[in-house]
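Right, one structure below, let's go through it.
Every protein chain of the complex appears in place save one, which is left out.
Our next item is chain A:
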Amino acid sequence: MQTSLKLTVAAAVLLSLGACASKPKPVAEETAPVEVVDTTPAPTETVEETVVAPTGPLAGSLDDFRVNVGERVYYDLDGYRLDTDDQEILKRQAAWLASYPKVRILVAGNCDERGTREYNLALGERRASVVKDYLVSLGVDPSRIDTISYGKERPIAAGSDEQSWALNRNGFTQIVSGSTS
């Protein structure tokens, strides 16, 4: 209590000094932050029966494809073969494309930065083509699939390390039209 009294006195002195120096300033009205107490009752545990809404993206949408099917396959260094993981993704892509026959896709072949530009353009084309060929082998009409190579021009990971390079060596299936929005 002693301390707080001293502080109070000191504050009073300061205030009076200030008062001498200039006109008394209007006292600003301060509203102390009041803790708002929620007085509404906590929700009671009622049991309601509703139709179970679909979780996640709408079937046939871009998000559906991205989340539930998978839009990228990943290649080994300098490689363009599809391993079993890649084949599983492409099988899901083919099945999905069979369900949504109006969808058209663009398959992009991408490379990491550890190659020269022109060779990587050729390698990216080869990677895109391998994806297209595999989808066609699973029954997708080739006229629904375009390919493009971005070489090392479209990285998705900005790092310059093994992990980023592995991510950047990919075949990217992009839906261009025909999906439900």
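Quick notes
Everything below uses one rule, namely that a residue touches a chain if its C-beta (ideal position, glycine included) is under 8 Å from a C-beta of that chain, and two chains touch if they have at least 3 such contacts; residues count from 1.
In this text, contacts and distances are computed from a predicted model.
Set against the options "Tol-Pal system protein TolB", "Branched-chain amino acid ABC transporter permease", "3-oxoacyl-(Acyl-carrier-protein) synthase" or "2Fe-2S iron-sulfur cluster binding domain-containing protein", the UniProt name belonging to the omitted chain is "Tol-Pal system protein TolB". Residues 78, 113-119, 121-123, 125-126, 128-130, 132-133, 147-149, 153, 155-156, 158-161 are the ones on chain A that touch the missing chain.
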